[in-house]
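Everything below concerns the one structure shown next.
Only one protein chain is missing from this complex, and each of the others stays in its spot.
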Amino acid sequence: MTENFPLYLIIVLPLLGAVLNLLFGRRLGNTFVSLVACSAVAGAALVATKAVLLVASDLPDRGALIDQLVSGDWIVAGDMKLQAGLMLDRLSSVMVMVVTWIALLIHIYATGYMEHEPDFARFFGYLNLFTGAMLILVLGDSLPVTFIGWEGVGLASYLLIGFWYHEDKNATAGRKAFIVNRVGDFGFLLGICLLFTVVGTVKYGDFGSIAGRLMTPWWMGWPVGYWVAILLFVGCAGKSAQIPLYVWLPDAMAGPTPVSALIHAATMVTAGVYVVARCHTIFDTFPEAAKMTVAGVGALTALMAATIGIVQRDFKKVLAYSTVSQLGFMFVGVGTGAYTAGVFHLMTHAFFKAGLFLGAGSVMHAMGGEGDIAKMGGLGKHMPITRWTFFIYCLAIAGIVPFAGFFSKDAILAGTFAAEFRMSTAMSGPQAQLVALYPKVLWAMLATAALCTAFYMWRLYFVVFTGKFRGTSEQEHHLHESPSSMTLPLVVLAVGSVLAGLIGVPAVMTHGLPESVEHVMTFFTGWLSPAMVPASPEPHEHWVEWALMGGALTISAAGIGLAALLYRGGISETAENLKDKLGFLHKLLWNKYYVDEIYDFLLVRPLRRVSGLLWKGVDNIIIDGGLTKIGPFFVDIFGAMAQRFQNGDVQRYIIAVMVGTAGILFGSTYWLAYRGIQGEVKVDKRSATLKLGDPRMRPGQLIYAIDWDGDGKFDDTNVRFNSELKHEYGSAGQYKIVVEARDPVWNMVKRSDDWFFGASVPLAAKVE
Amino acid sequence: MGMILPIVTFLPLVGALLCLALPREEEQLHRSVGFGTALVTFLVSLLMLSGLEPAKMNHVVDWAWVESLGIRFNLGIDGISVWLVLLTTFLMPIVFLSTWSAIHDKVREFIVAALILETGMLGAFLALDLFVFYVFWEVMLIPMYFIIGIWGGDQRLKAAIKFVIYTMVGSLLMLVAILYVVVKVHQVTGQWSFALATAQKLILSKPEQIYLFLAFALAFCIKVPLFPLHTWLPLAHVEAPTAGSVILASVLLKFGPYGMIRFAIPLFPHAVETVAPWLAVLAVIGVVYGSCVAYAQDDVKKLIAYSSVAHMGFVVLGLAMMNSRSVNGALYQCLAHGISTGGLFLCVGVLYERRHTRKMAEFGGLWQRMPVFAATLLIFTMASIGLPGLSGFVGEFLVILGTFSAKERAFEGMPAMFENARMLSAFAATGVVLGAVYMLWLFQRVMLGPLTNPLNRKLPDMTARETAVMLPMLAMAFWLGICPNTFLKHIDPAVTQTLTAFKEKYSAGAADGEARMLGDSAKPKVEEPAAPGGNP
Amino acid sequence: MIMPVAKQRTAPTEATKAMQQLVQNLLAVGLHHYLILAVVLFGIGTFGVFMRRNALTTLMSIELILNGGNLTLLAFARSHQDMRGQALALLVIAVAAAEAAIGLAIVVGVFRNRHNTNIDELNLLRY
Partner (left out) sequence: MTFDTTDLVSSLPLLFLTVAGIVLLMLDAFSRVVLVGRDHHLRMPSETSEAVAVPPPGSRNYLMPVTVLFLLATLAIMVWQAGTLPEGGVTIYRGMLVVDRFGLFVSGICVAAATLGIVSAPAYMRAHRMEFGEFYALVVFALCGMIILVQAADLVTVFLGIETMSLGAYVLTGSWRRSPRSSEAAMKYFLVGAFVSGLLVYGIALIYGVTETTSLIDIKRIAMSRGAAPLFYIGWMLLLVSFSFKLGVVPFHMWAPDTYEGAPTPVTGFMMSCIKAAGFAGLIRLLQGTLPMLARDPFTGWTFVLSWLAVLSMSLGNLAAIKQDNVKRMLAYSSISHAGYLLVGVVALGTVGDAARGPLLFYLASYALTVVASMGVVAWVGCDERGEERVRLSDWAGLAKREPMAALLMTISLLSLGGFPPTAGFFGKFYLFQSALGESKLLWLILIAIANSLISVYYYLRVITAMYFREPSPNPAITPIQSSAMKFGVLVSTLLVLAMGLFPGWLMSLCAAAKF
């Protein structure tokens, strides 16, 4: 782990490009901008490739390139010292390669796609910014550094979704994305805090040794590792659009299509998967409940999004739900411990999903920005490259052998089917059986989702590229194939979609092939397995694997076939009939299970209402109108009284003087006597001790008479004392004591049982 | 170097006097003098950094002032105050530059008021004598009152009076508390001394400490402002001119936390165990509440003002937690908030100068007309909501982390204070989400969407002067986000030192009954207090 | 006890004795009588100040009050066989005279401005 390499170049180059483009791009023209943007990313890609080669060749299996970004400490606070550095190991190598190269392709694509955009420079600035931030995310050597990139990509995503800010809809979509991501970040941040608090480190390099400390029970009987994992997963669910935080991603399609391809399909949204894989030590914490949660959420998301995808009509929305669904797949992968499979799917998905989006962009480019697939159709003949690349992507995502999607999806499905959660070892009886059944349930959900995926992807393909054109004649007139800057990336990605899967072929299939071929074909597993010690047990016997593969293929084929049945050559009448028959279901799916509405009802509107209430009610009325007005109110009232009293009548003035004089005389004497009868009684068997007067009083000022037994007759009279007086009682009982104090100067008398001017002073003795 | 602190403190005052000597009509000259003075002050104040030993007081001056009462003109700087001082001196030239065209009425008066205000702020940050601190603390008040009242908006009278009255409520009680402490010191030692160092050695009984702490804390919490003492702030912010809002948000609010960590907490450690949990709860309420109320606003400035309530809630939370992470975070958040909110107010000033309104509904889609401005506002918005890499993140992160990792006992031997620190932390962290909610709402309503209002069609982008105002702020926003250790390397040792001293004093135990000085356990009480008038 | 008592010229009868005793008792006024008289004077003065509206009457009532004080002073001075009280009384009389003069001047001033001297109509200045 000591190898030094200028990793910072990988992030600095795109960031530099961003700065240049944002600051000077407008003045320097589009050519310059595209040159800067593409060469920055290309530079990063080259440096990254060099670094990855270094990792592959010169480092031991679990080694990593590291680069101390800030010399010394980054944040120092008392006993806490955080460093900020970059780290390139095998896992991040995969990500870096995917991010840099796909980013480069999309940059190139965007130079064509955004050609006529007035804010060309801004767009590329943001895109470069995103690339830089994504690379920080990927390369960060600790959770805080990752978090910097994490938020950075969030910002870039916000900016790019709202790139066409002239429309409120786009700006709102951007805001929604950012805020939903923030909800995730809330968990992520707390996860970092918890991890740091309990374990004392947030560096990935130290994660190998923290498993023991993660076992500490923490809350509700679960180990701390579980909570850390859950909190981190909240962040991942936000970024990677999982239930319940997926709602932003479909809206995010408001951004330019290259953005959707790069950020909302290929790279950023997979960051959550990356983090789960990266922190697998934490997720592996016994009893793996966190992983079960991850897998469950992933499967649910995969299924839910896939079903929604079936009925959507917006080109990019379908792709968006597909992305959500595929991300669910990946989470099931990492959640069941098949980390390699998850990351593998991440990689292959990057190719074909980016391709799908770019294809969509190409189509919409030709359609003049139209996104409704109902208005397309028969585009295949106008745009052959787009069509055929799209065809390949669809095969890939549907999981047809030997396209990329088949292998990665199969790896996940197989991994899921084979998974055993260690929680079952901690349980017995039916509970254990339930846990054991859990992977199978997940598998079934994924299989259903895969069916849906194949169906809606091919529905998309058929509706868009086959049949008759359903748009306006003007649109038809303009239909054309996209420029080469756009088609080139399509082709490259198509090639990738075909080939990428071949480096992760399951072992059963490569059995018997030449060793070098086998090495290449199982390269991916071998590449990652040292970094990600596989937690899942050995896979099943070969026939099970073959059967699973066959099943998956069958499911995909079934989906494609169904789609062909209903949509080949345009939207068939059967499809329309089906829609009418299943009206309720269609409506539910069309409205995306009403999740947005539910959120609006449960969160957004209450927040707005509560905010208004707090402001108008608490702030303005209670605090400002009430609490801070009480004082002034009384001041005002008393002020008015004081003022009104001064009515200008001299005689009243003189009377006030006399009353004041009398008041002084009375007050000073009355209070003396009054204070004089304040006292307490202490009882000790038959004798009671009476303590009277204020200790601060001059002694001997008052003359007391005391009635010890409350019979109305004073037992002791003419007593002058200022400390204590004792009395012996003859018999036991409760006695009331009455004291009378007399001020000899004024003969002002105050009895402890009179009610004049102030409460009476109860004195009593209870003797035994 | 020995004289640098008084020089820095009084340079603005000299500038103010210079302005008074110049003829009233020379407005441009006055502006230049104001700007020049502030700039020179900033440059001179940078010298303070050289060779600064953060854990102790540097460049101390200790001059006799009112000798018979033991009042000494005692200034010093350590890691806690140095960045706050630099923040002040850094902001003032910017403020002067930003008001170049915004203030065109009574220019001389404005320059003089602002310069006097600067002297007050610097003095209060530097004072090591309770009396000197109080004097500077109050000196700040009146120029600010004038700045709000003369150059403010429609409701400026109400705002100015409210500002002063609120502040006075706290500061008068603080005055009583200061007097009480000093009288106690005198009763124990026989010496009159207002020195912070002496007062820090005084150990009082626990109830006394609680009352005195509350008296101090009230003053500081009003300044912060802590919920529910915050209602002066939105009004003052909204009505104040841009310069006033910037100074108010960036510097004046910082006196709350500064006073807490410098005075209230070290002086009355045994009160902390009782009061701090309440402060923490109020702070968290402030975070959530401020955020929610900010979301309900339709006035740009008011929204930012309420965001200050939320952000400063983090600061108080950090202080109340009393561990080195959170306190560092709190102080860091002070700086970050100074830059980001100051920047936001400067942005509002740019808008206000063009349109003379701050209603969000009046704007929308300004990005088309003012891209540079939009970028600036965006960066400050992001800094404000704590995007990593910008100023807001480090402080919030440290506070949340510090709170989350707070042990039940801030120190060994203290009673359990924070059984639910994690809950507090979680609630505070919702502020991160809510911050995004209201700030992005603001940004969208002002900058994004269609440009519908015809009055906005011809708005010019930022001028060169305005850009010059923003650039240093932007640079600082990035610097604070990227290289936190530039600042933490000074703050951290000082915080550690303060907490060590706190622990030391705490473990000496509260006095029962008679007050005593730290270090001497059983000193006989001095019989008759000597005359404060210094009778021979 | 201090005041002169009527001299007896012829041998008295029982009746005259009784009468004389009565007279003597009546005339044998002591310190307290003077003090009570002073209080009465003081009280009448105060009552006058409280009740009368005319500024001049009020002035005269104040003179009564001052005289009550003077009488007390003189009584005590006589009782203490001390001249200081007498001197003080003289001083008070002098000052009272000055006060009266000034008072009258003020009354005149008021009258010139308002044409009456009722003190309860002096209400330009209030609240």
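Labels A, B and C are assigned to the chains in the order they are written; within every chain, residues are numbered from 1.
Criterion: a residue touches a chain if its C-beta (ideal position, glycine included) is under 8 Å from a C-beta of that chain, and two chains touch if they have at least 3 such contacts.
Nothing here was measured: the structure is a model prediction, and the numbers come from that model.
K.L.:
Which shown chains does the hidden chain touch?
P.N.:
A, B, C
K.L.:
Which is it among B:I150, B:I285, B:M423 or B:L451 that touches the chain not included here?
P.N.:
Checking each option in B:I150, B:I285, B:M423 or B:L451, the one touching the absent chain turns out to be B:I150.
K.L.:
In the complete assembly, which of B:V14, B:V60 or B:V183 touches the absent chain?
P.N.:
B:V183
K.L.:
Would you indicate which residue among B:L47, B:V60, B:L141 or B:V372 is in contact with the undisplayed chain?
P.N.:
Considering all chains, including the one not shown, the answer is B:L141.
K.L.:
Mind listing the chain A residues that contact the chain we can't see here?
P.N.:
635-636, 638-643, 645-646, 648, 650, 652-654, 656-657, 659-661, 663-665, 667-669, 671-672, 675, 694, 696-698, 701, 745-746
K.L.:
Could I get the residues of chain C that touch the absent chain, sorted low to high?
P.N.:
35, 38, 42, 45-46, 49, 55, 58-59, 62, 65-66, 68-70, 72-73, 75-77, 79-80, 82, 84-85, 87-88, 91-92, 95, 98-99, 102-103, 105-107, 109-110, 112-115, 119, 122, 124-127
K.L.:
Which parts of chain B face the unshown chain closely enough to count as touching?
P.N.:
Those residues of chain B that touch the unshown chain are 65-69, 131, 134-135, 138-139, 141-142, 145-146, 149-150, 156-157, 160-161, 164-165, 168-169, 172-173, 175-176, 179-180, 182-183, 529-535.
The rule we apply is simple: only the chains that are shown with their structure count from here on.
K.L.:
How many angstrom lie between the centres of chain B and chain C, each centre taken as the mean Cα position?
P.N.:
For chain B versus chain C, the centre distance works out to 70 Å.
K.L.:
Would you mind pulling out the distance in Å between where the CA atoms of chain A average out and where those of chain C do?
P.N.:
94
K.L.:
Please output the residues of chain A touching chain C within their complex, sorted ascending.
P.N.:
643-644, 646-651, 654-655, 658
K.L.:
Help me check something: in the complex, which residues belonging to chain B touch chain A?
P.N.:
228, 231, 234, 289, 292-297, 323-325, 328-329, 365, 367-368, 371, 375, 378, 382, 387-389, 393-394, 397-398, 400-402, 404-405, 425-426, 429-430, 432-433, 436-437, 440-441, 444, 447-451, 483-485, 488-489, 492, 495-496, 499
K.L.:
Which part of chain C faces chain A closely enough to touch in the complex?
P.N.:
Listed in rising order, the residues are 46, 49-50, 53, 119-120, 122-127.
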